[in-house]
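A single protein chain has been removed from this complex, and every other one stays in its place.
Chain IDs A, B and C follow the sequence of writing; residue 1 opens each chain.
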Amino acid sequence: MKCGVVVFPGSNCDHDVYHVLGHVLGHETSLLWHQDTDLQGCELVVVPGGFSYGDYLRAGSMAALSPIVGAVREHADRGGLVLGICNGFQILLEGGLLPGAMRQNHNLRFLCQDVYLRVERNDLPFTRRYDVGQILRMPIAHAEGCYQNDEDALDALEARGGVAFRYVDADGQDADAANVNGSARAIAGLCNEAGNVMAMMPHPERCAEELMGNVDGLALFAGALDAVTEPLGRGATAAAGGATV
Amino acid sequence: MKARVTVYPRAQVLDPQGRAIAQALGRVGFDEVTEVRAGKSFEIEFEADDRAEAEARLEQMCETLLANTVVEDYSVTLLEGATA
Amino acid sequence: MKARVTVYPRAQVLDPQGRAIAQALGRVGFDEVTEVRAGKSFEIEFEADDRAEAEARLEQMCETLLANTVVEDYSVTLLEGATA
Partner (left out) sequence: MSALAEPSVDGALASELGLEGDEYETLVSLLGRDPSYTELGIVSALWSEHCSYKSSKVYLKEFPTEGPTVVEGPGENAGVVDIGYGWVAAFKMESHNHPSFIEPYQGAATGVGGILRDVFTMGARPIACLDSLRFGDINAPRMRHLVDGVVRGIGDYGNCVGIPTVGGETGFHSSYNGNILVNAFALGVARREGIFLAKAEGVGNPILYVGSRTGRDGIHGATMASESFDDQSEAKRPTVQVGDPFTEKVLLEACLEAMKTDCVVAIQDMGAAGLTSSCFEMAARGGLGFRLDLSHVPLREPDLNPFEIMLSESQERMVVMARRGREDELERIFRRWELEVVPIGELTEGGVAELDFGGRRVAQIPIAPLTSEAPEYTRPVEVPSSLPARQADPGVPEIADPMGDLQRLLGTPELGDKGWIVRQYDHTVRTNTVIGPGGDAALMRVKDTPVSLALTSDVNPSYCFLDPRTGGAQAVAEAARNLACVGARPVGLTDCLNFASPENPEIAWQFRECVRGMAEACEALGVPVVSGNVSFYNETEGSPVHPTPTVAMVGVVEGVADSPVSWFRAEGDRILLLGRDSAELGGSAFLRLLHDCEQGRPPAVDLDAEARLGALLRRLALTGGLHTAHDISNGGLAVALAEATFGRDLGARVRIEGAPAALFSESQARAIVAIAPDSVNEALAATTELGVPVAEIGEVGGTDLAIINGGDAAVCGVADIKQTWLEALPSALDM
C-alpha cells in the first residue's frame, strides 16, 4: 500500500516517519511537498512533526494554509487515512480537521521526555493492534501541546469517543503529574467522528525499533497499514497481541 | 497604512504565561500587581484604499491567520495613514 | 488600575516572526501587506495611588522583567482607573 509523508518547510520528523513506513515496515512511501495538491495515490497520509514555518506565530498555523492541507482535507472527507503527529496534530487542529487548539505547555517550557498513554479505543485503524486500556510508553518533544477546547466541546468530544489516547501514569492511572503539558482532560490524541483521521502529540515513530529501546509505537503504523488491506470492522478483534507486530 | 492587531487568550482560557509573569513580578517586589494577561501584538503595514477596506481586510487577516478564534480574541486599531 | 504594555523587537533587530507572518499573509492573498513586526502585549491590573506612581512602577516592571531592553523596546498605556 502507498503511504505519503507531508513535508513543510521546517518539518523535521518527516524522515523519521518515512523511515518507519518505508524501511522498517517496507511499504512504498513518498514525501509530499507542501505546495502540491496531488497526494500521488497515497492511501495513508502522515502529517509529521517539526516546526513548520518555525512555529513562529502559533504552532501549525501557517502550514495549515498550505495547498497540500486542502488535498489532505479532501482525502479525509473521502474516508482516507490521515495521521497527525506533534506538529502534524497542531496543523490538523489549525486546519480544522480536528476540533480544538493547542496552547503552550503549562510549565511554559519545551518538554522532551517519555510519557505513558492509555489507549482509549481500539476500533480505529491506528489503534486496532492495541488493547483498550493498554498502557504505552512514548516520547514527547513539544512546547505547545496543551490541548484546549471549551467545556461543551470537550463533553461532546468525549461523548462521541473522540479521545484516542490520554496521558496517565506508569500504572495507567489518571494523575495530574502525568499530564505533563496540562492538556484538558489529559488528552494526548484525538480522532474524528469517522475514525479515519487521528492525531497525537507523542511520537510513535520514535519508538518503533528495538534499537531505540522501545517499540510501543510500531503497532500504530502497522495497524493503519493493515486497516487498508483489511478494512475497518474487524479492528477490535484483530488487536490481540498488543504492541507486537 | 499601519495597524496594530492585539491577540489575547479568551477570558475562559487558561493563561499560564500571564500567571507566571504576575508571580514573577510579585517575587521581585511588585506586590501591587493583581493580574496579568499575556497576549501578542502585531504592527502591520499595508496598502488599502480607505478605512473601511482596511478594517475589512484586517479582520480577514485575523480570522485566517493572526488569531485562533477557538482560544483567542483579537482587536484591531488603525494607527496612521487612515484618514479616508 | 489597568495598563497595557507593548513590547517589540527594536527597530534594527531581526524579527524572524514578523517576517514569517508577512510572508504567510502574502501567500494566502494578502499581497497588500508590506511589513509585519511581531511583539507582545500584556494587560496588567495593579494598585497605584495616582497616575504618576502608576507610570513609574510600570516603567520599572518593564525594565526589570517585561522587556529585554537589549533587544526590545516597550511602551506603556494606562487604560482605566487612571483618573487621578
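The working rule: contacts are C-beta pairs under 8 Å (C-beta built on N, C-alpha and C of every residue); 3 or more make two chains touch, one makes a residue touch a chain.
Not measured: the values here are computed from a predicted model.
Using the contact definition given at the top, list the shown chains touched by the missing chain.
Within the full complex, the chain not displayed touches A, C.
Of the residues A:Met1, A:Leu25 or A:Leu111, which one touches the chain left out of the display?
A:Leu111
Would you indicate which residue among A:His75, A:His106 or A:His203 is in contact with the undisplayed chain?
Here the residue in touch with the unshown chain is A:His203.
Touching the absent chain in the whole complex: find that residue among A:Phe51, A:Tyr147 or A:Phe221.
The missing chain is touched by A:Phe51.
Touching the missing chain, which residues of subunit C?
Residues of subunit C in touch with the missing chain: 9-16, 20, 23, 68, 70-71.
Spell out, residue by residue, where the missing chain touches subunit A.
The missing chain touches subunit A at positions 9-10, 12-13, 15-16, 19-20, 49-51, 53-56, 109-113, 139, 141, 143, 203, 205-206, 208-209, 211-213.
Rule of thumb we're sticking to: only the chains that are shown with their structure count from here on.
Could you compare the number of C-beta pairs in contact for A-B with that for A-C and name the larger?
A-B
Quick check: how many Å separate the C-alpha centres of subunit B and subunit C?
Distance between chain centres, rounded to whole Å: 10 Å.
Using mean C-alpha positions as chain centres, tell me how far subunit A is from subunit B in Å, no decimals.
Centres of subunit A and subunit B (C-alpha means) sit 31 Å apart.
Can you compute the centre-to-centre distance for subunit A and subunit C, using the mean CA position of each chain? Integer Å is fine.
Roughly 36 Å separates the two chain centres.
Multi-chain contacts in subunit B: which residues touch at least two other chains?
In subunit B, residues 64-66 touch at least two other chains, as defined above.
Give the residues of subunit A that touch two or more other chains, as numbers and ranges in rising order.
57, 61-62, 65
Once bound in the complex, which stretches of subunit C touch subunit A?
16-17, 20-21, 24, 27-28, 38
Can you tell me which positions in subunit A touch subunit C when the two form their complex?
Contact set of subunit A toward subunit C: 53-54, 56-57, 61-62, 65.
Considering the complex alone, what residue numbers of subunit B touch subunit C?
6-8, 18, 21, 24-25, 28, 30, 32-48, 57, 60-61, 64-66
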